[in-house]
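Every protein chain except one is present and positioned as in the full complex.
So, subunit A:
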Amino acid sequence: MVSSPFSNLFGQSPIRPIQTHIGLAHQCAELLQPFMEAAMVNDWDTAKDLYQQIAKLEHDADDAKTQLRTNLPSSLMMPVDRGDLLLMISKQDKIANCTKDIAGIMVGRKMAIPVEISELMRKFVSLAIETSAQAVKAVNEMDELLELGFKGRVLDVVETLIEELNRLEHENDELQIKVRAQLFEIEESLSPINVIFLYKVIEWVGALADAAQSAGGKLQLLIAR
């Protein structure tokens, strides 16, 4: 076996793996849209099928996360802080985890979405996914950041992307309040247990957008150093 000590000097760059990871997490989140549609029309076969796809993607993201973590020994010299990077990936991972939790509980309980809130709910979910997409956009700038040594013009680009990400999350927060208010209006007419879990689902959709925003926040921290 021919090996060169010189080539061993180069460790595995964490940048492409972290982009791959958020890509997987976002693919997972994107499936939430068709999943919700299916749930709204009580098509539980399709919903179950989508849930399985979500679970698989979440699993893939988990694998990617573990692999990235194990490939980051403390002896690695990187242009970014190791701790920040690890925090960032755990936030990214949360996007996939939330998605799986939402789909899991809805499939398990065959939770129908009341017609009264379905319109707003649809908007709410789609905005959360949009927030996640924005986080992906920002993270995908990382290779360009590396090209400039995490300095210079691309920083402004990323700053703008993260600002937009924050705006989306904020908008999503407001939608969450609205959806909750609508649910509160009709909650007397629903079974109490269903209502509890509906609130839970709403909370988790909010948490998904939140995780996307935090991933962006960690990216900001990463480049601020």
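Just so it is clear, contacts are C-beta pairs under 8 Å (C-beta built on N, C-alpha and C of every residue); 3 or more make two chains touch, one makes a residue touch a chain; residues count from 1.
What we mean here is this: contacts and distances are computed from a predicted model.
**Q** Name the absent chain by its UniProt protein name; which of "2-hydroxyacyl-CoA dehydratase family protein", "Glycolate oxidase FAD binding subunit", "Phosphate transporter" or "Sulfite reductase (NADPH) hemoprotein beta-component" is it?
**A** UniProt lists the chain that is not shown as "Phosphate transporter".
**Q** Of the listed residues A:Pro14, A:Pro114 or A:Gly217, which contacts the missing chain in the full complex?
**A** A:Pro14
**Q** With the full complex in mind, choose from A:Gly83, A:Gly108 or A:Gly152 the residue touching the hidden chain.
**A** Going through A:Gly83, A:Gly108 or A:Gly152 one by one, A:Gly152 is the residue touching the chain not shown.
**Q** Could you please point out the subunit A residues that touch the chain left off the display?
**A** Spelled out for subunit A, the touching residues are 1-15, 73, 75-79, 140-141, 143-144, 146-153.
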